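A single protein chain has been removed from this complex, and every other one stays in its place.
Showing subunit A:
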């Protein structure tokens, strides 16, 4: 093969590999964030049920435990949760675009109805009997 052609093939393959790697990284990132989100959720419910209000709780920052007032801790975690929710939904949106561009690069057809926005719950309820066939 000519050097120019092989160069082009190599470049194309690199691009595809990069795009695929990007998709995988985003997926892993979503998983990691969801793990964090679930841990936070566990912590919140533990705070609610298992600790009395006056007590201070030990919070782990990095590799250090710090005693913290309970209400403040809860606030902190809740803020963190909101941040996580937002980040995950952003990543999911980005993931869609990435999968699309990967498909395009590989010459696969675009997924059907991929770019549609979902029906609202009420609209779905109206035609539910059609969907659960």
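Simple rule for what comes next: contacts are C-beta pairs under 8 Å (C-beta built on N, C-alpha and C of every residue); 3 or more make two chains touch, one makes a residue touch a chain; residues count from 1.
The criterion applied here is as follows: contacts and distances are computed from a predicted model.
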item: Protein name (UniProt record) of the chain left out of view, among "RuvB-like helicase", "N(6)-L-threonylcarbamoyladenine synthase", "EKC/KEOPS complex subunit GON7" or "GPI ethanolamine phosphate transferase 2 isoform X1"; value: "RuvB-like helicase"
item: Chain not shown: contacting residue from A:41, A:58, A:72 or A:86; value: A:41
item: Contact set of subunit A toward the excluded chain (per top definition); value: 27, 30-31, 34-35, 37-39, 41-42, 45, 49, 92, 112-119, 121, 123-124, 126-127, 129-131
